[in-house]
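The complex appears here without one of its protein chains, the remainder shown in place.
The first chain written gets the first letter, and so on, giving A and B; residue counts start at 1 in each chain.
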Amino acid sequence: MFPPSFDYHRASSVSEALSLLAELPDATLLAGGHALLPRLKNGRAEPGAVVDVSELPELIGVDVGSEATVVGAATTYATLLETGTEAGDADEESDAGGSVGDPTAGRSVLEQHAPAFLEATRAVGDRQIRNRGTVGGNLAEAHPESDLPAAALVADASVRIRGSGGEREVAVEEFLTGAFESAVGDDEIVTAVRIPHVDGWDGSNGGDAEENGSDRNEPTVDNGGAYVRKTHPTSGYAMVGVAVRVGIDDGVIASARVAANGVADTALRLSSVETALEGIDVTTEGVGERVTAAVENAPADVPEATRRGDVHASAEYRVSVLPTYVERAVRAAVDSTEAGSDGGPDSVGDSAPDSDSGRNGRRDQQGGEPR
Amino acid sequence: MSEHQISLTVDGERETLTVEGRTLLVHALREDLGVTAPKVGCETSKCGACTVELDGDVVKACTVLAVQADGKTVRTAASDTEDDVRSVVTQQFHEQHGLQCGYCTPGMVLTAADLLRENPDPTPSEIRASLKGNICRCTGYTNIVRAVESAASELEGTAAVAGDGGKTAAVDGSAPEGDD
């Protein structure tokens, strides 16, 4: 379990890293190391050169803009959790107008716009790994059981990739091309992950904030999200992980994003579930049954050929329990909205998501350790 | 194969050495510098026996290249326990019989202290979740959890952990409890 020999280069800038990737034979990128180093040690990778971009300032940081939050690719999970959860000015403003018990009170911009992404980040690895591993590295590795890809999908996130020809932005859905395969080319670098802020009932983003003068740091819809996972019995990755984002309009699910990882070669959107969820009134009797019915067809969203399993948890099992985890994630997401937190007669509030950090049943709820 | 001269501070000592690009930090510490407190257990970032603090953050030294530690400060469990948190944690591991063979212990203690600096009053389940990256095959963890709990109680009375440990509530990822 020792890496084979390679040349190590520490790039001083992204453009230098790009030149090194182009010039050096069999060069590969190194950031947090938690994808590359294990593969080097077990003989699955034998690069001629390793280009270290882990400390490039231009790749590190969380930039909260008016329309989107941009996370530098080499930002560690820990840094994202630290800065991404700092309540900003926007929150103070929303506090002023918020009612007592407003679930958005005191939440940071990312917590309001992409709560599932933060929950998934919290669920990654362990303390040590979160201190070292990077957000961009996670997506670039395209590990089928990793937590972030599904959460990035429901956040409508995109990945910024720079190559010699300039920078392009690829939606996460197109970015993830297969197990351990992504759209980033051999001589390209993932520079950032862009998480758009929620705007409009359809959950889409990209409207021109300045034009209508709205403050995009605050969602214009009743937005909620959750990430629920079952930890793999040995690897500590997600055996099944489900990320959900819902937008509620007048008590009705106006938009839904549902994505899963662990069940297929790539994280993927469960579009039939999304469609079935839309229109459900979460404030009336019978919401539980309606959600249960809506998630029933989740397996149909996972193409047979891409299903994934191993000796500990077969593909058949993972897909079979997928609806259960989807349901729990949906309920948790609804509960995190203003409408859902009102707790009607048929509140979904008792539906504890059974995500955990270990495997001892539901001992630990929600992804990762509480901070 | 590239070779690199690196300088780093290890447990208060300034060290300069030459490493290959591929040399893992844990091997540079153990083989080149004779700093053997961090252990090699699993080699796949699972067990945490190699845990060290790198510029104050706990990391797994089997998954960091030595050359990446150039210019940085490494602290192992063998360093002076100048901070109260770790010395109290260490003492409580002894008091609560939180170790048997001792092989996981240097890493376990560093991670436990790191948790308490961030969250001075963790629940048992938070403690267990926080130790996910540190495997102990001997104790069954029951006494390790006890040790961390009693360290937390002991530290509670002291002002040592005031710092910025107080902002935990706001960043709890779970949905707020409905109070109506």
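Assume contacts are C-beta pairs under 8 Å (C-beta built on N, C-alpha and C of every residue); 3 or more make two chains touch, one makes a residue touch a chain.
Everything below uses one rule, namely that contacts and distances are computed from a predicted model.
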Practice item. Leaving aside the chains on screen, match the unshown one to its UniProt name from "Na+/H+ antiporter NhaC", "Molybdopterin-dependent oxidoreductase", "Zn-ribbon containing protein" or "Methionine synthase". Key: "Molybdopterin-dependent oxidoreductase"
Point to revise | Full-complex contact with the absent chain, from B:Leu8, B:Cys47 or B:Val85 | key: B:Cys47
**Study point:** Selected residue (touches chain absent from view) among A:Ser272, A:Thr306 or A:Ser320
**Key:** A:Ser320
Check your understanding: What residues on chain B make contact with the chain left out of this view?
Key -> 20, 22-23, 27, 30-31, 34, 36-44, 46-47, 49, 76-78, 90, 93-95, 97, 99-106, 109, 124-125, 127-129, 131-132, 134-145
Revision key, fill the gap. Even though one chain is not shown, chain A touches it at residues 1-2, 4-5, 42-43, 230, 233-236, 239, 310-314, 317, 320-321, 324-325, 350, 352, 354, 356-364
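The rule is short, and it goes like this: only the chains that are shown with their structure count from here on.
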Check your understanding: How big is the gap, in whole Å, between where the Cα atoms of chain A centre and where those of chain B centre?
Key -> 27
Check your understanding: Can you name the residues of chain B that touch chain A in the complex?
Key -> 1-2, 4, 20-22, 24, 27, 43-46, 48, 51, 57-60, 62-65, 67-68, 111, 114-115, 118-119, 125-126, 128-130, 132-134, 168, 170-176, 178-180
Exercise for review: Enumerate the contact residues on chain A facing chain B in the complex.
Suggested key: 1-10, 30, 33-34, 37-38, 40-42, 50, 52, 54, 78, 81, 85, 87, 101, 103, 106, 108, 111, 115, 118-119, 122, 125-129, 131-132, 224, 226, 236, 332, 335-336, 341-343, 347, 349, 356-358, 363-371
